[in-house]
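Removed from the display is one protein chain of the complex; every other protein chain stays in position.
In order of appearance the chains are A, B and C, and numbering begins at 1 in each one.
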Amino acid sequence: MQDVRFWSGEPCFDIAHLAHVELLTPALDESVRFFVDILGMTVSARRGNSVYLRGWDDYAHHTLKLTAGPVAAMEHFAFRTSSPEALERRVAALERSGLGLGWIEGDEGHGPAYRFRTPDGHIVEVLWEVDWYQPTPETRPALKNQASRFPARGCNVRRLDHINLFAVDVRASRLALQDYLGLRLTEIIIFDDGSEKGSWVTSNNKGYEVAITEDATGTPGRFHHVCYAVDTREEVLRAADIMLESGVRIEYGPHKHAIQQTVFLYVYEPGGHRVEIGCPGARLVLAPDWKPVVWSQEERKRGQAWGLPTVATFHTYGTPPV
Amino acid sequence: MQDVRFWSGEPCFDIAHLAHVELLTPALDESVRFFVDILGMTVSARRGNSVYLRGWDDYAHHTLKLTAGPVAAMEHFAFRTSSPEALERRVAALERSGLGLGWIEGDEGHGPAYRFRTPDGHIVEVLWEVDWYQPTPETRPALKNQASRFPARGCNVRRLDHINLFAVDVRASRLALQDYLGLRLTEIIIFDDGSEKGSWVTSNNKGYEVAITEDATGTPGRFHHVCYAVDTREEVLRAADIMLESGVRIEYGPHKHAIQQTVFLYVYEPGGHRVEIGCPGARLVLAPDWKPVVWSQEERKRGQAWGLPTVATFHTYGTPPV
Amino acid sequence: MQDVRFWSGEPCFDIAHLAHVELLTPALDESVRFFVDILGMTVSARRGNSVYLRGWDDYAHHTLKLTAGPVAAMEHFAFRTSSPEALERRVAALERSGLGLGWIEGDEGHGPAYRFRTPDGHIVEVLWEVDWYQPTPETRPALKNQASRFPARGCNVRRLDHINLFAVDVRASRLALQDYLGLRLTEIIIFDDGSEKGSWVTSNNKGYEVAITEDATGTPGRFHHVCYAVDTREEVLRAADIMLESGVRIEYGPHKHAIQQTVFLYVYEPGGHRVEIGCPGARLVLAPDWKPVVWSQEERKRGQAWGLPTVATFHTYGTPPV
Partner (left out) sequence: MQDVRFWSGEPCFDIAHLAHVELLTPALDESVRFFVDILGMTVSARRGNSVYLRGWDDYAHHTLKLTAGPVAAMEHFAFRTSSPEALERRVAALERSGLGLGWIEGDEGHGPAYRFRTPDGHIVEVLWEVDWYQPTPETRPALKNQASRFPARGCNVRRLDHINLFAVDVRASRLALQDYLGLRLTEIIIFDDGSEKGSWVTSNNKGYEVAITEDATGTPGRFHHVCYAVDTREEVLRAADIMLESGVRIEYGPHKHAIQQTVFLYVYEPGGHRVEIGCPGARLVLAPDWKPVVWSQEERKRGQAWGLPTVATFHTYGTPPV
């Protein structure tokens, strides 16, 4: 467990935060309706086969891009750096890593981005230039320190919280994010045989921005879920009520994770992606010398915080489905 | 408003977080009882005339030090750096600033600290070495990613959130924190005559860790309040119920601040200090290019978020009282 | 205080609950939009100049009837009896009272109703026959023990909670409701000179269904407010957020009443009526020998539960405005 460290090397603050995720969906219209009507997000833009969305307190143009595709899959996700110089440093590191794929010109809502591939095959972008969301008369907030108006619709999700990757080799992908992007490891599952079953990494004071968990099907590069945050645990319960009323299948929860203590609800959006409505509360990782919390095989047998066993599909269902 | 910038210079991550505050109280025993029985904090240590306390998810040995004194006053507060090297850099900057006071050996729970004085006269420490809280059998948490056991007592405050300084010259003290410590300015009140009435600065993703507001009595170097965070707004209301039952005077709230949107409750502890129980919810400042939100004189006339006028004592009552 | 009794005579269960209220509004369309979009109610029917509405868990066809009128006023409110026989008994008592006005044929959603006038001049109906709300495909709930689907829109008010009458003679109107309808008195304000300033009466386990408070303008028969209930105090705070975003004027709150302990938010709907979003929580008056809680002049000086003074308009603003 020599490599189980909060910081992979020197403290590094080059990555500011998880910026967005692009999901391919075979049911674009239904997926958009799900995120808008049920989750309470708003559409920032439409271009070609893509729709750009955000939660009411996401400051950026979008945090979710939905694109029509033949099958549900995560096309890429992105991190924003802390400065233009930080982007240069990260690109240099990635180029040395052998994982680099090169630059793209940009997209709606952001400028040039450097792409790389995780050892498991997920596409990741790092970028600096981002358009701030400009409220319309309908979305202008009453308080100007808020990105846009509280929608009072559906689950009213506040902001992108984190994503969860499926990986065949959790350790390799986790180390890549630590070594080349400077992310910090906050919690980890290591089984008795030394295998790394899950890792939670972050670039800031959130407990995690990317979770990587083992794909029991052995398929590389798949996606587990995206999570949008609400302020209270009560809102997670309310989300469950709304899913029930809307006929959306609840896979798991509401309950509280032992790891990271997020109160969660997992559902499937119409395109097939797993989506979490989660509440981190006021929990933050502020310590600059946090020791990664290592969960053993024995400890993970206890299920989630309040005793619910982990649902079997959590280890096998991802997108694209296999 | 040339100096109204998120970062004073280059992005700087040398300060990790607000670490602790030391309050002098003329009623030490009653103050300890207030923080333990009513706020739900626990005592980590007692030494001489001082008692060291923390909230159940504060990772450090203590975040509050109460010391017997002739009159209520804030003796000092402290920031923890991101690394030993970051501490060296900050000390070098402070020594150049002319505000430096020099090193102290340390205290219960932390190692050597460098002291300086804000332009208004508040004593501040920066330090790296900190003891992590070691739970006792009574305070050991069920989940090992939590600093200690949820107390199920009183207001159950989770962690130190922020402090509010009173200042005669808000701008000078704010710039000192930005220029020498690298803190970021997230919100600010500037009146029509250009005077800076309040500033909110942070070293991390919290919206603020230090607020500085103008002392209408013109007395330099006073203290406004310390705030401990709870997870939900409901817990702030429950805190109000508990204050009512306990005969603790509620000065202001529960209500929601327009600035930073914290749901707040202000009370007086037995020594005379103003204490806030506050809920930041899931709100974070993640943008590395946040533009400080500037509130005008006209806008501040509207009172707090839901319309409550600011209580008059907010501009005049601080510790030590005058 | 000889007449300050929970039961005016023998225990009487002839009235089951507050059934509905009809409000005249000079801005019908805007009022409907307020109750539908902001409060989250649904329209059951429209007839002539009237629109019938209900909260998502109101079992009846409607609990609110909005009718276009030249000025905001409460046209009438209604109680439902426990049985047809109970209706006959109440009508017999009302006919003896000298307050009776006679039968009306019925209205959308209910059958014949007997009308009477309170001593202060408010029109009241008692009735038995009521149509249960029949959900449409859009409003059909997932759980069949719920009146209709949770709307996930605006404040999501659950059900009619209570109304507040303004009266010149609080005692006379309160006694009429106790003597002829058999309502129970749970709380009361009596000033040092013996004058009754407010009374709270109920027909069931709710702490109150009708509040009667003194109209300081001396105008008889006016209306103070109607209250719709939400499940949690957090939802009252959320309602305040929504009012702020919607530009709806908050008159008072959120805060907690000392009397009845309701957590409240008071706003004005576009027609001019005061509307409360209130949370009674799990509080019930179950004791069959409850002793009315008598609040003195001195006690009322303390303001509401957490210390907020009663807003001045609470004693003078009613509908119709004077």
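Everything below uses one rule, namely that a residue touches a chain if its C-beta (ideal position, glycine included) is under 8 Å from a C-beta of that chain, and two chains touch if they have at least 3 such contacts.
Here the structure is a predicted model, which means the values were calculated and not measured.
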| item | value |
| --- | --- |
| Left-out chain, listing which of the shown chains it touches | A, B, C |
| From A:182, A:254, A:271 or A:320, residue that would touch the chain that is not displayed | A:254 |
| Of B:68, B:101, B:123 or B:143, the residue in touch with the unshown chain | B:143 |
| Chain not shown: contacting residue from C:71, C:92, C:143 or C:322 | C:143 |
| Residues from chain B at the interface with the omitted partner, ascending | 38, 141-143, 149-150, 152-155, 232, 234, 241-242, 244-245, 247 |
| On chain A, residues whose C-beta touches the chain left out of the figure | 232-234, 237, 240-241, 243-244, 250, 253-256, 263, 305-307 |
| Missing-chain contacts mapped onto chain C | 10-11, 13, 16-17, 57, 59-60, 80-83, 86, 132, 143-146, 158-159, 161, 187, 204-206, 229-234, 258-261, 279-284, 286-288, 290, 293, 305 |
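Here is the rule we use: only the chains that are shown with their structure count from here on.
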| item | value |
| --- | --- |
| Relative orientation of copies chain A and chain C, as a Cα rotation angle in degrees, nearest 5 | 180 |
| Most heavily contacting chain pair (counted by C-beta pairs in contact) | A-B |
| Intercentroid distance (Cα basis), chain B paired with chain A, Å | 31 |
| Distance from the mean Cα position of chain C to that of chain A, given in whole angstrom | 46 |
| Residues of chain B whose C-beta touches two or more other chains | 232-234, 305 |
